[in-house]
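All protein chains but one are shown in place.
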Amino acid sequence: MKKIKHFLLFFATLLIWLALSLSIFGARESALAQKADPSSISDDQVNAIAKNLYCPVCENVPLDVCGTQACEQWRQVIRQKLAEGWNEAQIRQYFVDQYGDRVLATPPARGINWLAYVVPPLVILAGVWILVQAFRSWKRPLTASPSLPEPENLSPEVLKRIEEELKKR
Amino acid sequence: MITELGYGTLAISFLLAIYGIIAATWGVLKRRPDWVDSARNAMLLTFPLLTVSALSMIYLLVYGHYEVEYVASVTSNSMPLYLRITALWGGQAGSLLFWSWLMSAFASAVTLRNWERDREFLPWVIVVCLITLAFFLGLTLFVENPFDRLWLLPGGIAIKSFFAPQGALPYFQSDGKGLNPLLRHPGMIIHPPMLYLGFVSFVIPFAFAIAALVTNRTDDRWIRITRRWSLVAWLFLSLGLILGGRWAYDVLGWGGYWGWDPVEIAAFMPWLTGTAFLHSVMIQEKRGMLKHWNMILIILTYNLVIFGTFLTRSGVLSSVHAFAQSAIGPLFFTYIGASFVISLSLLLRRWQTLKSDLHMTSLLSREALFLLNNLLFMGILVVCFWGVIFPLISEIVTGQKVTVGPPFYERATAPLFAGLLLLMGIAPLAAWRHSTVQTLGKAVWKPTVVSLLIPLLALASGVRNWAALLGFWLAAFVACVTLYEYGRAVLARSRSRNESLLRAFWNLAGRNRRRYGGYIIHLGVVLMAIGIIGIELFQTETQGTLAQGEQLSLGPYTMRFDSLAVFDTADGRNVARAVVSVYKNGQFVGELYPRRDFYYESQQPMTIPGLRSTMEDDFYVLLVDWQPISSAGATFKVYHNPLVNWLWLGGLVFILGTLVAAWPDSETNPATVRARRRLPFAAKAS
Partner (left out) sequence: MSVQSIPEKQSQQTNPTKGLRLGPLLAWVVVIALLVILAIGLLRTQQGPVNVGQKIPDFTLTTFDGQTIKTADLRGKVIVINFWASWCKPCEQEAADLEAAWRFYQARGDVTFLGIDYVDTEPEALAYLKKFEITYPNGPDLGTRISQAFRIRGVPETYIVDQQGVLQFVQIGPFRSLSQIKSVIDPLLQP
């Protein structure tokens, strides 16, 4: 009975973890911007979008903090598009079309890129499974045959003798 | 002259390392202890030799011998003395020399310990240490030689070589290119050495583990010998990571401390396995279980160290930290391959003899919870590893690059980190071997209730972010449990021995350093968690272009742009420095000087933030842009980073705790661990 309880506990934690991951993964779209000229778009509006884009010229540095001229031009493009009334999703798509998937902070979940999201949870689940199996096999012998000697368990006496032998050498 | 000295000692150390490997193997195969002793002396000698070599390099750097190519590439006349010294690890070739030097220091240190009881390990420890050392020395000597000089061929072409090519004249430059501006920061003086120290000191436990596998002495002896080594390695690695974070916060100018950059992750991965290892060895020591697992962990740690170095230096990944493209990639790859394959086959060969002694009796016992902790650490490792390696896979399959950026890691690891915090709270309350829902529940409910006060307070003060509330509760819970455990032990000791509370506290930490040092580390983690929650979940930012006298507000802060000056400095920078006044809730709190340094030599800009730091929050101002004509207008980016200082405070506590845990014992405590094993008598064994 207790065992079941433990497993429930185990899987409950797991489920919570999965639920947490999924809920955070769900992206939210913000509907920004009305029609206006570029100067009416604030730096913060531009940065909010730039934060999640990566310029191939400076790898691994988000667009909003990158100082190169190329990135400066990109931010101008975002400002222009915002002024034209595009929303964040459209602008991101524009950059993907222009420069490829690498501009996105995370790989888009299609094609082989599914693997990026599927493999870690699977490996972790496999780890859980191995752990559960290990727990089971560790528990069993004690209930089934408590005095079963493991062959390579050296008794204290033998170990002591080994130590002595070693000291003599 | 000095160049020859440095190169000569380097070459001799390499030959000694090769000799040592052969002598140790020969000695053990032919049962000739004198050969092993000779190998040991060879290993001991590499340290003084490489010290001479490293000092020669420092001499060349300090005195500006620009005929040496490495010196010309990382120093310049305008650099101050301390930067010239730290330039030793500012480039590929020099840092390989530095790495080798540290490695030889640890290898020599390990020969000096008392080997009487563990003689059978000695040759194999020598072999592993010296193979690692010889590999790095070989790279330094043959591929990336820091002592290479520049020569001018008759045709006017400059080439790099140690020995003078025929007909070539030495090429003396009057100035060098100078150190990468990113590395010109006090944090950079200690950050890489600490990481390297952490890396090389993990080689020692690995060497013992391999020795134990080869000699088939797979009991917990190797673990007991290397316990302190692992802790020291872990200390340096943690320190390196924390300093790296601080350096990023102060210099990289993106308002954060950790960017999930592949190279950062490369240093983080051995730390993860190392941390898991430190926890799971306790199970082997107390319960004689998990021998396989500990072997796997230490082997993983070593291989991740090499793998991380490979990623950083081979040019496989592009990253802000990566060294330039270099020829060492294929050699490194060969070494990694050999290392993976040899360690795995050794492990599989000894799999049977590594079987556990004992059985798990309860799923809520401390050992079971430690295993869960290991699972979570491995989970984080898997996410990190996959994130680093996936762009490679994707590029191979589709031919298109993808970015695996911070959101990937943050979303995937946040729940795992939360799980670790939870376990950190529960595990100290669970007993070894036996623990039931009842006993554990009894121990847990009090701290749970007390710690719930914190999220409730946060809720009352207007925090509505459920992730933050959960995080605060977990932090409070761990803090409660840890302090309660500590307090209970101190009280008990002070009562039973009639000691003052302070004295009892001191003696307690001294008596069981690892346990109580560990608790201090846990408290450090709690503080760091608070800081991380603060900056990750509550960071706000804004950006604006201000004319002189205009203001920009963010949260409780308001900044006013006072003035801007652009000037050249003696050390070859063009500095644009703004003066801004900062007001908090309308109250003047001080001036900040965010600036942009432009390095003429390397044509690189650096954005140095102006920072007002308190325990409550940081106000972080970046100078993004300015009008070149006058000081009329400038663009500022400002961040409000709540609680981030707790991260650094926690880092200090964390390091302090590790020091307590790793501090050498005054009286040596011979193996009492084995006596604690309660084995059924195994008659067969004789």
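We just call them A and B in the order they show up, numbering each chain from 1.
Keep this in mind: a residue touches a chain if its C-beta (ideal position, glycine included) is under 8 Å from a C-beta of that chain, and two chains touch if they have at least 3 such contacts.
The model shown is predicted, which means the values in this text are computed figures rather than measured ones.
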Out of B:R117, B:K160, B:K401 or B:R433, point to the residue that touches the absent chain in the complete complex.
-> B:K401
Just the residue numbers, please: which parts of subunit B touch the chain that's not shown?
-> 120, 215-218, 310, 314-316, 325, 329-330, 333, 336-337, 340-341, 344, 348, 351-353, 355, 389, 392-393, 395-396, 399-401, 684-685
Mind pulling the subunit A residues that touch the left-out chain?
-> 55-57, 68-70, 72-74, 76-77, 80, 96-102, 151-152, 154, 158, 162, 165-166
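Please note the rule applied: only the chains that are shown with their structure count from here on.
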When the C-alpha atoms of subunit A and subunit B are each averaged to a single point, how far apart are the two points in Å?
-> 21
Would you mind writing out the residues of subunit A in touch with subunit B in their complex?
-> 2-3, 5-6, 10, 13, 16-17, 20-21, 24-25, 42-44, 47, 52, 54, 56, 59-62, 65, 67, 100-107, 111-113, 115-116, 119-120, 123-124, 127-128, 131, 134-135, 138-139, 141-142, 147-159, 163, 166-167, 169
Report the residues of subunit B in contact with subunit A in the complex, numbered from low to high.
-> 116-117, 119-120, 219, 253-255, 259, 261-262, 289, 318-320, 352-353, 355-357, 359-361, 363-364, 368, 371-372, 375, 378-379, 382-383, 386-387, 390, 393-394, 397-398, 400-408, 411-412, 414-416, 418-419, 436-437, 541-545, 605, 607, 624, 635, 637, 674-675, 677, 679-686
